[in-house]
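Written below as structure tokens is the structure these notes are about.
One protein chain omitted, others in place.
Then we have chain A:
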């Protein structure tokens, strides 16, 4: 790990200012992804701004009938919250499908949104990778791509967004609240938060320099039955090959987003309209633009079958 200086921030805006004041500064909250990457010298910040002392660790009800989740609420606390379990079951299910108990105790709501890809070439500093070292090329497109994106990638990068929590937040229409160094706040719909790689795969989200996530808000409950089905190589503690976050209503309508298959949680509201017509009708639209590699083409039928399983369970 490279050496770095360290400070504890005193307020969200002060944290944003501290991160802005230096080149190559990063926020640290749970640290479970950042420190892993720092040990491998994939991340090499020279200054860390510790945001753990900022509060931001409560879940409050909003005037709109939803929930406002502080950015520092742990994955465990969020999954176990009584209101989340009752009204946003897809979110609890998604969180507990990810990582291990130890990691979920440390990982935070804000940090989890910023989790970086698990592409093996991103992790291997001996290999070209446009996300880690822009301009060096993508090793994955012609390489081992079994776990990587079948849709949404580009000629520059086919990394997948690895998280589960954000996939559930996508079907719930969550919004991300931030503060910048000037104290300005803004709200970013989760649909716009994660970026597709295009020609700049190193730009993974909408955040500007110094901007700090302070909370994630959920709109009022939309009811329905909530599902998160995750297909992976082992039954626990593994990243998704494909995951399906879904809310299914009595009349067969609903919402669906996919994880593990794209550079961001993958949802298309026009495809969703096909839910009463079954999984293949949905996937024909949702994955119409899929460009899988030979190694990951299995993900396209796997996504359809996983949704079919969800819809079948919803009927039964």
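Operating definition for what follows: contacts are C-beta pairs under 8 Å (C-beta built on N, C-alpha and C of every residue); 3 or more make two chains touch, one makes a residue touch a chain; residues count from 1.
Rule of thumb we're sticking to: contacts and distances are computed from a predicted model.
Peer 1: When you check the chain that is not on display against UniProt, which of "Sarcosine oxidase subunit gamma", "Aldehyde oxidoreductase iron-sulfur-binding subunit PaoA", "ATP synthase subunit b" or "ABC transporter domain-containing protein" does it turn out to be?
Peer 2: Of the names offered in "Sarcosine oxidase subunit gamma", "Aldehyde oxidoreductase iron-sulfur-binding subunit PaoA", "ATP synthase subunit b" or "ABC transporter domain-containing protein", the absent chain's UniProt record gives "Aldehyde oxidoreductase iron-sulfur-binding subunit PaoA".
Peer 1: With the full complex in mind, choose from A:23, A:63, A:251 or A:289 the residue touching the hidden chain.
Peer 2: Considering all chains, including the one not shown, the answer is A:23.
Peer 1: Looking at the full complex, which residue from A:126, A:236 or A:270 touches the chain that isn't shown here?
Peer 2: A:236
Peer 1: By the contact definition given up top, give the residues of chain A that touch the hidden chain.
Peer 2: Missing-chain contacts on chain A: residues 1-6, 8, 22-24, 28, 30-32, 35-36, 39, 44, 46, 48, 50, 52, 74, 76, 79-80, 85-86, 89, 92-93, 96-97, 99-103, 105-106, 236-237.
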